[in-house]
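The other protein chains are all here in position, but one chain of the complex has been omitted.
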Amino acid sequence: MAGNSFGELFRITTWGESHGGGVGVIVDGCPPRLDLTEADIQPDLDRRRPGQSKIVTPRKESDTVQILSGTFQGKTLGTPISMWVKNEDQRSEAYSEMATKYRPSHADYTYDAKYGIRNWQGGGRTSARETIGRVAAGAIAKKILRERFGVEILAYVKQVHRLIADVNPETVKFKEIESNIVRCPHTATAEKMIRLIDRTRKAGDSVGGIIEGIARGVPAGWGEPVFDRLEADLAKGMLSLPASKGFDVGSGFGGILLTGREHNDLFRIKGGKVRTLTNRSGGIQGGISNGETIYFRVAFKPVATVMHEQQTVGSDLQNTTLKGRGRHDPCVLPRAVPMVEAMTALVLLDHALRQKAQCDFA
Amino acid sequence: MAGNSFGELFRITTWGESHGGGVGVIVDGCPPRLDLTEADIQPDLDRRRPGQSKIVTPRKESDTVQILSGTFQGKTLGTPISMWVKNEDQRSEAYSEMATKYRPSHADYTYDAKYGIRNWQGGGRTSARETIGRVAAGAIAKKILRERFGVEILAYVKQVHRLIADVNPETVKFKEIESNIVRCPHTATAEKMIRLIDRTRKAGDSVGGIIEGIARGVPAGWGEPVFDRLEADLAKGMLSLPASKGFDVGSGFGGILLTGREHNDLFRIKGGKVRTLTNRSGGIQGGISNGETIYFRVAFKPVATVMHEQQTVGSDLQNTTLKGRGRHDPCVLPRAVPMVEAMTALVLLDHALRQKAQCDFA
Amino acid sequence: MAGNSFGELFRITTWGESHGGGVGVIVDGCPPRLDLTEADIQPDLDRRRPGQSKIVTPRKESDTVQILSGTFQGKTLGTPISMWVKNEDQRSEAYSEMATKYRPSHADYTYDAKYGIRNWQGGGRTSARETIGRVAAGAIAKKILRERFGVEILAYVKQVHRLIADVNPETVKFKEIESNIVRCPHTATAEKMIRLIDRTRKAGDSVGGIIEGIARGVPAGWGEPVFDRLEADLAKGMLSLPASKGFDVGSGFGGILLTGREHNDLFRIKGGKVRTLTNRSGGIQGGISNGETIYFRVAFKPVATVMHEQQTVGSDLQNTTLKGRGRHDPCVLPRAVPMVEAMTALVLLDHALRQKAQCDFA
Partner (left out) sequence: MAGNSFGELFRITTWGESHGGGVGVIVDGCPPRLDLTEADIQPDLDRRRPGQSKIVTPRKESDTVQILSGTFQGKTLGTPISMWVKNEDQRSEAYSEMATKYRPSHADYTYDAKYGIRNWQGGGRTSARETIGRVAAGAIAKKILRERFGVEILAYVKQVHRLIADVNPETVKFKEIESNIVRCPHTATAEKMIRLIDRTRKAGDSVGGIIEGIARGVPAGWGEPVFDRLEADLAKGMLSLPASKGFDVGSGFGGILLTGREHNDLFRIKGGKVRTLTNRSGGIQGGISNGETIYFRVAFKPVATVMHEQQTVGSDLQNTTLKGRGRHDPCVLPRAVPMVEAMTALVLLDHALRQKAQCDFA
């Protein structure tokens, strides 16, 4: 109810602020007897952590995960899995101005308005450190989807500012995505993106872009038809990520330029299966997967923290100015790729389990 | 869990198929002592119903709502409000081909894949008639927001195919929106849209577009910070509408073309209040309202039913063709305006009540 | 959240007041492809309805159920099942005093305290008519449990006032329970109970008692271990029934008189299966079914409406007196038997589906 949980049957609850005892997540509803150790989770946290390359924040945090419960002798018990990552590189002094000034386009003011109190150190709960819990839980969800349902989840950077990469969702490979630090599988565009981000960082500015998420191998029949449509839950998952501003699926906003005759995905039998000749539906029809590849886009705004003095107000309700300090990402997209994967996996696994519960009768 | 409910504290559950006993909704959690009769609800259903103008489906259904419970002597009791609309204009014969053939880009196939059974008459549960329940519940939510919280919800057609209207979310009025049958407040563009939709209808084709939704008067502090961000719940609500393909809030996808310096909303004190000089945040920061006008866009695809023969497959897994019959909308947008309003109101009221429960202590 | 829903995966929402458009229920999450018509539901409503015998209220209501959605050609669709029973025998004048006086040990005062408004006609939402929705939904749950899981649910009157029946939960049959109007399978005690209730009715008084509920054929493994223990959910279900005051499972309150050595259920292998020599656990250990018969008791207080003048207060906060009028049950137990069955079935089916979702992997 207070918004820190996601999912129904595979339900996660995250906790923690950027400064304090750490951040973590409880995963409730994980199937039993799944092989699981920290080694299944750490790689995704490493893809999310600061300091991993020259185009992300240089903060030094190892973000090492510990599983505190829910496994026994390397297997899941079916009981809640509690995972914890300690906070390490905490430089409160870098944030002291934030105690009294609201950073533009951040959540400092709205937290104060809502709660009448906020932890101003490092952004507190608004810090992107919160997403550690999601990525850790998402790693488990991805593993279950892969091993028990044959579903593969991927995400990659599709656009940075005006640089757009041409990528085929049907064929793109994890290795291609991870072959460069910006996580764009189109090498030539990736190089331009890296240069742009580096230039932006040096200018003390920031840029946004688009991440495309895909799920391959989802069988027809996942998703609920009315409010919990697959695309509705994906939209919620994506718009719950820090700095996200938009979501579209399949033909999305671009589909508006087609007429119905042009836009429809015609059905044909291929290999004895119902398939579509095109995939403008993005693998989802009426909220339910149709067996085609699911793909969608998430828009991320340029990071709000810039190294320039900007107008703002203080908690004393006086006008003032504030200049970004500390160590920040000039572009969140490279680190947001595992977050998009995580939210995708959480949505899909939840729907897989719902389908199993309600419809999977002989 | 099966996806027919929306909201937590102000929770609605819709039911019904396009052919059968009718469609309806239960509203649970409505505050007591609110003046409420059918007259508060019918106007929005009239804005949603078929046959209201020459650019929507000519089906004849009065969609008259009955309140079956939850009120007494014209006031809400705090108990569940059950509302029911009978089905009237049911021509099953128009749909007989659908018993054995899957309409392209509809949900016939996916329902069969999910449930192993479907009501093929008029699309069954996938029919847009389901949204009657949402619009009825939304009318109550809008009334509560207006009377108890001073919040105004509006929506209008922003774009049809390539026709884009210039509208100011801060000043647009309900009367302007309702001044024409396409529900676009920019009169000159509205006329072009109407001509385009009419031409499209005659050609047996369909078009899509964008609806912009807005909420004015929302105080700072509504919304939960992590998964249930205001924009995340709005995104879910909008992507749960039939034919929707995308959502963005504030600067949205367009914000990607700005850098952080350009994009940030600078805070200033105006009239003793914290305000922003621009509103690229769309009234939401860190998932929580900041007191500015909330605005967002929803993309709707062109309607899948077109009056042309198209390739498809049958439930016998054989290739075949199908030509749209029956009476369909060439463009869903004019009728989707009250749906967008309804989902917006449901999201905002739910968050208003959550805020009241958790944070509103002296 | 406002308390009108029960269950997670098989979720029901009831609505309606005793006077008004009727009462009903939405069942969400029903598996598809189940044979279902009103004929599956009406028999349980007939066991619940007024006027069925001389020991229950003589009110005349046929309580005829209509399925408004969720089925097609006699089978469930997997979509919400909406069921509706009209109100018929409404004599508002019988209740006019209740508009201004609070009936002792009823909910008139607490509803006013909570909502600041109440429908005083026939008790409004507090009327036992609300349980019609539960019984209708329970009939579906019982059918699914029987047909898809091989589970049988029964309940019977175990005690009325000081009259206690000796019944064996392992062997009692539905036919025996239904062989008399008090629904106690021990014939000799049943006759005494009937005479007692009849005498009590004539005296304008009322009596309470105990219903025992049982579930046979539940496989080991249903139930969640911590908060949603099978006995916890059963307890909640039973204490949510009007006039219920207590619940115990297995040895229950009586088990306190044994020591641990005496109380333990020793495990033995019988027929290749893990069984217990005794069943003080009531078929549940650590919140999870162990394969033995589940049995429990529910205490119902004597009905609050008695035909004698009693002290009370009015909504004007003045002392006054009130004498019960109208047509009331001298003992709720005979009509509460199908309610106990319904709540039992709702709890068990929900846990069956949860088990299927989380644990049922090859």
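Letters A, B and C mark the chains in the order given here, with residues in each chain numbered from 1 onward.
Methods note: a residue touches a chain if its C-beta (ideal position, glycine included) is under 8 Å from a C-beta of that chain, and two chains touch if they have at least 3 such contacts.
Model, not experiment: these values are computed from the prediction.
Annotation: of C:Thr126, C:Thr189 or C:Thr344, C:Thr126 touches the absent chain (contact as defined above). In the full complex, subunit A makes contact with the omitted chain through residues 1-2, 4-5, 8-9, 11, 13-17, 20-24, 26, 28-29, 32-33, 66-70, 72, 75-82, 84, 114-119, 124-125. Contacts to the hidden chain, counted on subunit B, fall at residues 1, 8-9, 29-33, 78-79, 148, 225, 353-354, 356-361. Mapped onto subunit C, contacts with the missing chain fall at residues 1-6, 8-9, 14, 102, 104-107, 109-111, 113-116, 125-126, 130, 159, 161-162, 200, 205-210, 219-229, 231-240, 242, 244-253, 255-269, 272, 274, 276-277, 280-282, 284-291, 299-306, 308, 310-313, 317-319, 354-355, 357-359.
Definition applied: only the chains that are shown with their structure count from here on.
Homomeric contact subunit A/subunit C: same residue numbering on both sides for over half of the interface positions. Relative to subunit A, the most remote chain by averaged C-alpha coordinates is C. Put simply, the chain closest to the centre of the protein, by Cα centroids, is B.
Subunit B and subunit C have centres, each the mean of its CA atoms, that are 39 Å apart. Averaging Cα coordinates per chain places subunit A and subunit C 45 Å apart. Touching two or more other chains at once are residues 8-9, 29, 32-33, 78-79 of subunit C.
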